[in-house]
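As you look at this complex, bear in mind that one protein chain is not there, while each of the others sits in place.
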């Protein structure tokens, strides 16, 4: 579809969150279709996880987004979908790859939302494809278990923070979940949640560096808990790490089933977003260093640095590999 | 994309206007891409006309709309696009054709919006395709000239109207044109206009028969005049004709460039929409007859009857033809 002014920031760059929402909708369609392709209980595919995603090139207002999706692996209870997004300037004909994302879906029964159904197996062109898929499946399963631990943290408010401290840029928004945010099962689309997360992360980044900022990448996101229609969700973000030219922001989503439910507020999702700051000509700008004050902030900064260096090393290894080929 | 609650009426049927808007967006993308495919002045394709469109089967919330578009004819200054819409129930896999629409676009220069550019010619697989296209082109050109005359009429308000008279159900809405309604040239997307027209026509139909109603067809719509960002548009509808099971509603769109422009309010578009009334089981219901009072109303009723009988005759001829094949 054509990108509109509402999809973009004032510099004309389409929000990463808009793109993540399109990716998730494409993934939900293809995996729901696949899981219902054999006779049996009707089901809806729910997003369980999005792998780390890099935003390779910016998309602008007036360009057309082409989204294509393909099922690349199925386990007994989950589907791996590969989604590619291309931006196309229909005036010049120029096309660029914007994103390559990998998503994991789980089929939930339409009659009983707590029942996970079986996934019809796909055919692989080559045996190695199945083996590689299985490896990816095992890896993400492990990672999902790990993040389930980490979720207890909360963002506490800070009074009169100094510029460039963590408290200075931290932000949160609340959103009442409406019918258009939800799937047929009455749960929030993963894509809607990711769009709100990107919105908060973007505001944190902009408050920190006061320039035009764009999403550079999103770390793997696990959707441990569903969010029901009528909930109030609180999305909060704080900066955890800055390198010379990038900022890492941790985002939490808490759901508050405050009407008609005996349940307490709970952590539904958390993730790390990386942003860069751009000049008017679209060149990356230096980022003011994050000032850490408490022990926790210093620890999180070091952890963020670890993730940053690891990603950098991986990217260099990939570049070397492709140079050798 | 997946149809959401906001795309549909309270019975769960997707609004005809939502479908028309998707059709027009697909048409605008493919024709803008084509018109810029050769080096030359960059341009944006503007909707000039939509041919008569029948809604063949209803689409529901939760279904996926598949929209495909193809260029079927080019004249020197215009492009004919054929757009097909299929509804797909991704739970059952059932697919149905919802619409087949034909749209005409004209390339306007991005630098000078009043300059119509030349269209790169397409290749035809067979000579007859070109001849048939040319015939369609000549026909629609004639029809466009004719409707340009008819546009002077206005809808006057009626105090305390009797049930089932024209005044009883006539309706109007105003809309302030915002940035997301507009193309790169700053003019309202034809699809946005059609969506508003369908909304008003639907209110007229529902007021008349007080049941669940759905769009059955839209007569050819000509877009004589562009509407600029910042205009206020007034969309008004009145019933012109009822058969036993259908209602015809005439809709006018007037634009009011009330800021920054010396220009008077003008008629931008007009069209006829046909609605049917459905029972809870989705069966067509009888429609209360329209009570005409004035001479003008009686004349319009007869003209509507003429269109109704003509369409019916055409459809029977087509069915006979396909039965013979």
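We call the chains A and B, going by the order they appear; numbering starts again at 1 in every chain.
Please note the rule applied: a contact is a pair of C-beta atoms (placed from the backbone, for glycine too) under 8 Å apart; a residue touches a chain by one contact, two chains touch by 3 or more.
Just so we're clear, the structure is a prediction, and the values are computed from it rather than from any experiment.
Checked against the full complex, the candidates B:37, B:57, B:92 or B:180 give a single residue touching the omitted chain, namely B:180.
Touching the missing chain, out of A:62, A:107 or A:202, is residue A:202. In the complete complex, the residue from B:86, B:232, B:278 or B:291 that touches the missing chain is B:232. Only one of A:99, A:165, A:183 or A:212 touches the chain withheld from this view, namely A:212.
Set against the missing chain, the residues A:161, A:178 or A:284 yield one that touches it, A:178. Summarising the interface, subunit B meets the missing chain with residues 5-6, 9-10, 171, 173-174, 176, 178-180, 199, 202-203, 206-207, 210-211, 230, 232, 256, 258-260. Within the entire complex, the positions of subunit A that touch the omitted partner chain are 5-6, 9-10, 156-157, 159, 171-176, 178-180, 199-200, 202-203, 206-207, 210-212, 229-230, 232, 256, 258-259.
Simple rule for what comes next: only the chains that are shown with their structure count from here on.
Put simply, the C-alpha centre of subunit A and that of subunit B have 38 angstrom between them.
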